[in-house]
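Heads up, one of the protein chains got dropped from this complex, but the rest are sitting where they should.
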Amino acid sequence: MPRLTSLSLVIAAVLAVTEASAQQPAVPEQMPFDVPYGPSITADRAAQVVQAVVAEARRPPRNWKLAIAVVDPNGDLVYFYRMDQTQHASNNIAIGKARTAARFRRPTQAFFDVMQTPAGAYVSTLDPTLVASPGGIPLVEGGRIIGAIGCSGAMGSQDHVACQAGANTVR
Amino acid sequence: MPRLTSLSLVIAAVLAVTEASAQQPAVPEQMPFDVPYGPSITADRAAQVVQAVVAEARRPPRNWKLAIAVVDPNGDLVYFYRMDQTQHASNNIAIGKARTAARFRRPTQAFFDVMQTPAGAYVSTLDPTLVASPGGIPLVEGGRIIGAIGCSGAMGSQDHVACQAGANTVR
Amino acid sequence: MPRLTSLSLVIAAVLAVTEASAQQPAVPEQMPFDVPYGPSITADRAAQVVQAVVAEARRPPRNWKLAIAVVDPNGDLVYFYRMDQTQHASNNIAIGKARTAARFRRPTQAFFDVMQTPAGAYVSTLDPTLVASPGGIPLVEGGRIIGAIGCSGAMGSQDHVACQAGANTVR
Partner (left out) sequence: MPRLTSLSLVIAAVLAVTEASAQQPAVPEQMPFDVPYGPSITADRAAQVVQAVVAEARRPPRNWKLAIAVVDPNGDLVYFYRMDQTQHASNNIAIGKARTAARFRRPTQAFFDVMQTPAGAYVSTLDPTLVASPGGIPLVEGGRIIGAIGCSGAMGSQDHVACQAGANTVR
């Protein structure tokens, strides 16, 4: 019984390690980490980004409950929206993902991927506010980072999908 | 029966939390992390839950010494009972487990299992108050989370067993 | 009328919080700090409350730049909106004011007033997250606290005025 459990764990871990590359385009390549910072996203624009996330989260048969945060390039909160009945823990996680994506200028998926390997354990020592879970994405407009968005409440990859729908509204 | 349940929990938890299979709709059904929040458990009800935990902990030949915490759906403390001669460290752990179970709407066993693998190291970056050790369980009444219970002081699996006895008194 | 109300609030708050007149039953009636908690305000409702605050802040010749936070009865964030060009420090202050108003079930003006006197210095020892500045107001619907709103960015009394405009939309 414990062995079966262990086996499941291993399988799950392997699946997890291979997930990003297998199911999604290689994010790091697409998003170079030296995109320059621009001025902050406005609050009204942030509200529109979040609206797109909420629509994505509600698309049937989905019924994801998400906390959604938009931060400025420094990681300070610009806009926050907690869908009703979202798990309470997601408040800080969404804000943390957005902050991480803005301050490190990369999707939080990157840190998640690194931490899937033992060699990546050091990531947790970099910054106590770093959240290494998918669902944080920089918002890039005209080649400049104007902020970032963070989503939490569903599974990490779902958080990422919903967040991406919001990020896609910024060009 | 408890073993089978336990195994299912482990597998579901690993799959769900490692993000390995975000597209597999089966996982949420096995371990629904989206149980809606209801109003807080009352203090007197919480006292009854704890009474059941204490009875379980004392059942011969057991002689577990536990700190036991009951929190509301947001993770704020409702009731706390430290059995005499419990290790002092267990105070914060019990409260942390209960808080984690309430705010993440799942047993802390789920996080413990994920962190058994290198791929699960990222869990420690999600929330500084997250306690990834068995012994935190949501309290669900009529399909709504009315709080959570956390136990600490024995081995993690024993904490879980004792806590479950308390959780079982809520339906 | 607003002035009279404001004065009554001040007097009631001072009397109540300084413990000067514990035996005077009149104080609770004037400022009932024991309004029961209800279920959390919804996100969409919170957005409407904030909209009213923003309109109030922009009413010419005003041009107040505010960070505005709405929290649930436990003080967890439901909605946040930072008007463009608001001072960065106001983010945490707005959230802190809302949290204080929800968790203490009273306007933060009450704590500000008490701390205007040397005798009120003790207030700063009550809770490290307490913000004793005007601009945090409970949101009461049908006699129950469904959350609170916090505003920061202008002068404290202006923050309060703007916040009150939002609170007035909840009955």
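When the chains are written out, they are named A, B and C in that same order, and each has its own residue count from 1.
Everything below uses one rule, namely that contacts are C-beta pairs under 8 Å (C-beta built on N, C-alpha and C of every residue); 3 or more make two chains touch, one makes a residue touch a chain.
Because the structure is a prediction, the values reported are computed rather than measured.
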TODO: Could you tell me which of the visible chains the hidden chain touches?
DONE: B, C
- [ ] Decide which residue listed in B:35, B:77 or B:115 touches the omitted chain of the complex.
- [x] B:77
- [ ] Give the residue, chosen from C:55, C:89, C:119 or C:155, that touches the chain omitted from the document.
- [x] C:119
Task: Contact footprint on chain C, counting only the chain that is left out - done: 3, 7, 10-11, 14-23, 27, 33-34, 36-37, 73-75, 100, 102-105, 113, 116-122, 124-128, 130
- [ ] Considering the whole complex rather than only what is displayed, give the residues of chain B touching the chain that is not shown.
- [x] 40, 42-43, 47, 76-84, 88, 91
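Rule of thumb we're sticking to: only the chains that are shown with their structure count from here on.
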- [ ] Indicate whether more than half of the residue numbers at the chain A-chain C interface occur in both copies; give same if so and different if not.
- [x] same
- [ ] With chain centres taken as the means of their Cα atoms, state the distance from chain A to chain B in Å.
- [x] 26
Open item on the list: For chain B versus chain C, what separation do you get between their C-alpha means, in angstrom?
Closed with: 34
Task: Geometric centre distance via CA averages, chain C-chain A, whole Å - done: 32
Task: Per-residue multi-chain contacts in chain B, two or more chains - done: 74
